[in-house]
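Apart from one protein chain that is not included, each protein chain of the complex appears where it belongs.
The letters A and B name the chains in turn, as written, and every chain counts its residues from 1.
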Amino acid sequence: MSEIEKHNYDVLVVGAGGAGLRAAIAARQAGLRVAVISKSLFGKAHTVMAEGGIAASMGNVNPRDNWQVHFRDTMRGGKFLNNWRMAELHAKEAPLRVWELETYGALFDRTKDGKISQRNFGGHEYPRLAHVGDRTGLELIRTLQQKIVSLQQDDARAINHEGADEGKMKVFAECTITELLKDDSGRISGAFGYYRETGGLVLFRAPAVILATGGIGKSFKVTSNSWEYTGDGHALALRTGSALLNMEFVQFHPTGMVWPPSVKGILVTESVRGDGGVLRNSEGKRFMFDYVPPVFRGQYAETEEEGDRWYEDPDNNKRPPELLPRDEVARAINSEVKAGRGSPHGGVFLDIASRRPADEILRRLPSMYHQFKELADVDITAEPMEVGPTCHYVMGGVEVDPDTAAATGVPGLFAAGEVAGGMHGSNRLGGNSLSDLLVFGRRAGDGAAAYVATLKGIYPAVTEGQLREAERTALTPFDVATSPEAENPYALHAELQQTMNDLVGIIRKEEEMREAIEKLESLKERTPRAGVEGGRRFNPGWHLALDLRNMLVVSLTVAKAALLRQESRGGHTRDDFPKMEPEWRAKNLICTTDGDEVIVVEQPMIPMREDLLELFDRDELAKYLTDAELPQEVQSS
Amino acid sequence: MQAGVSAPGRATIAERTLRTDRWWQAPLLTSVLLSIWVLYALVRTVSQRAYFAAPEHYLSPFTSPCVTASCPPAARDFGTWFGHFPPFIPLALITLPFLLGFRLTCYYYRRAYYRAFWQSPPACGVAEPHSKYTGETRFPLILQNLHRYFFLAAGVISLVNTWDVVQAFRPEGHTFGFGLGTLIMLVNVVLLWMYTVSCHSCRHIVGGRLRNFSRHPLRYKAWTVVSKLNAKHMQLAWVTLLTLMLTDAYIALVSSGAISDPRFYN
Partner (left out) sequence: MSYDAQFRVWRGDDEGGDLVDYTVEVNEGEVVLDIIHRLQATQAGDLAVRWNCKAGKCGSCSAEINGRPRLMCMTRMSTFAENETITVTPLRAFPVMKDLVTDVSFNYKKAQQVPAFAPPPGLEPGEYRLAQIDVERPQEFRKCIECFLCQDVCHVVRDHEENKESFSGPRFLMRIAELDMHPLDALDRQHTAQEEHGLGMCNITKCCTEVCPEHIKITDNALIPLKERVVDRKYDPVVWLGNKIRRRPS
């Protein structure tokens, strides 16, 4: 038994991306002592990869924009499967959260009259994305990081110290949580983990844990996600007895790099299309005009001329179909490549060089320019990019209460950001992620603070037995290393990624998914035998062996939920059930675990509030809802 | 170097640098070129010969303005401020300290000679040979902060040099005329102006010190122009060294009669 470092906090935030940091700020501002767990260094979170912007209906560029329009766009983008209350809160609060960032020191690009500039993006009716060039995520993370430091400086000032005080809020960098702990009554009592740098084990006693761990993309081979995205929060929630919602919905971003192989999957921001870039196949055709689905017909341009006019005069023209929601564009690219009209390296062409002057491209898309120049030796001001779909985001996640972000079934557990489910329905709009982080990050911080207040200082306890159990699990990969049956964690990971990519990818079939589940079950048998060489100090093999456990259970929820949902909607496309079915819209799929077993059940959706339903006209609602769900008076008219 | 890259706790690597390129080339070249120039300037200013070609009215920038009784009367465009200088005091004493001061405190030259002569550092990622380092926090290096005054002086001297070019368009016995030397002087003075205006202190004074450009549109415009030039400050620093030397050498050759100045007009 080794020495275990112990800490006591009021709130533990697992994850130091946008949602985690915003939650920590809220909880600290509520007067609580907060620990933030960061799997990598502070400020490196995956949020920095977000390029396009933060969606918020401030109406700075087009004054017709308001929260109702944003709400409508979000619901349409998610094909009405969204948790409507979350979508409502999100649309209403996003502007406040963006303005707040300015008071923390963020510097967004400006309009001529000095307001925050907003850009066009797929699925958003008006220019809505507050942005900083194409590095908005970096600005967001840095701003929140600096706000955390600012609060630490306030804490120091309060006790007449210089600099920053970490006593009331501390970031634990390069630390991974392996287990959440509960007391006898089922309430959260703390979390157990290890420092990546030293291999030292650590216990955080805290009555409230906010999961803000992001997504699951590292289970797929072609992904825009970094190594951190191993579904830790999803898996922790399952193991703690909470539930995941609609895990079958995985967003494949339509434009990832396809060449060279080592960067396959790295994101090419949607802003390229928002700023005038178009998609062409090997015949030079702008194929997206052939892929406007019935539900969006009439909302998008039908000729190239009209689409081109829209950039200058959006009020009198319809937007080009390159700006359809991501799921549509990704599927279209997939079809073009399958039909043999792809680019040399198996993607399609994304062309901005022939459409905008070089200096404008450089100004608006500087990091894209550098990314292609330095990684692929392609000059995007002179030649088209090659792009193809890449696993980008999981819409599914922990089932939460919209107002407080409290996770289902486990008092003291909260979730915000990508790890939480519901907000984006079956497909997320670009730009809605950063705003989601801010809106629900803050709500989770406030929710946790309110929960902690109800405990009146009497916190659930952690037992020695729980500690020893967690320690044993964490150190297993060292124990099995010497066994003759030991497996290489890197090889297991590669197999998992290949399975998910090939069998539960962008287009799904029943027999393939069955095969995937079979493979995943066998990987589940082998994963406990993943052994590692070397010691505990910064040992990536060990880290991966532990992460694998999470990736596997999450992959199983994705595959099993995908098998169950017999329709195509948003980020879930079934070759054998190509249509969207209103009956399925009324159902959420809830995943839980019983021991090692993943269980998926259907659960009816709560009907949308009437005043929200009235924001849509009947014709549109009828495309998504069953007759029984349509509002009474509208139905009779 | 005990306290540097081999300080306790850091990765134990014996080499001072693991760079495989010829990192020593740039500092070597810099020190050779600067040394040649300084040597040339020293010889020319101490020798006090052939700095003025009277018929063409070419005055070497090293000796301008010529305002002592020792100067040839025709060269005294700004009058006679001082009596005869003893021969061991160069005529250039009046301006050279300011010109040298401007270049010595210039943000580019500082980088060049700190790297080339003081080896602090000789190149990026190559350990420097000093055991202590205090930067520009103490005397005498704290005087580098006076760069802006040298900039102002350099501006005045550039005006003088400009007047010298105007005079070079007025050769003896004519109201207008010019030769190859005039053009060389013209090119030199244009580049000198560009070097002077591209100075970091200048950039600061014209607009860099403002917090809000939007309230000072003219100064913002000036700042953007200076900023563009400033990006070329290093190149201008080297080019003007060369043109200064060439201009002086050309005038010396003409003045000493070694060559005759090709005249294009009068």
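By our rule, contacts are C-beta pairs under 8 Å (C-beta built on N, C-alpha and C of every residue); 3 or more make two chains touch, one makes a residue touch a chain.
Quick caveat, the model's predicted, so the values are computed rather than measured.
Asker: Using the document's definition of touch, tell me which of B:Leu28, B:Val46, B:Ile142 or B:Leu242 contacts the absent chain.
Answerer: B:Ile142
Asker: Pick out which of A:Glu197, A:Asp576 or A:Glu602 touches the chain that's been left out of the picture.
Answerer: Considering all chains, including the one not shown, the answer is A:Glu197.
Asker: Return the single residue from B:Tyr107, B:Trp163 or B:Trp238 that touches the missing chain.
Answerer: Spelled out, the listed residue whose C-beta touches the missing chain is B:Tyr107.
Asker: Tell me which of B:Ile13, B:Ala69 or B:Leu242 is the one touching the absent chain.
Answerer: Checking each option in B:Ile13, B:Ala69 or B:Leu242, the one touching the absent chain turns out to be B:Ile13.
Asker: Which one touches the absent chain: A:Arg22, A:Lys44, A:Arg319 or A:His392?
Answerer: A:Lys44
Asker: Tell me where the left-out chain touches subunit A, residue by residue.
Answerer: Residues in contact with the chain left out: 40-44, 46, 48-49, 58, 95-96, 99-100, 102-105, 107-110, 112-115, 117, 132-133, 135, 138-139, 142, 146-147, 149-150, 152-153, 163-164, 173, 197-198, 226-228, 259-263, 266-267, 367, 370-371, 374-376, 488-491, 494, 532-535, 537-542.
Asker: Contact with the hidden chain only, please: which subunit B residues?
Answerer: 1, 3-5, 7, 9-13, 15, 17-21, 107, 110-111, 114-115, 120-121, 124-128, 130, 132-137, 141-142, 145-148, 200-201, 203-204, 208-216, 220, 230-231
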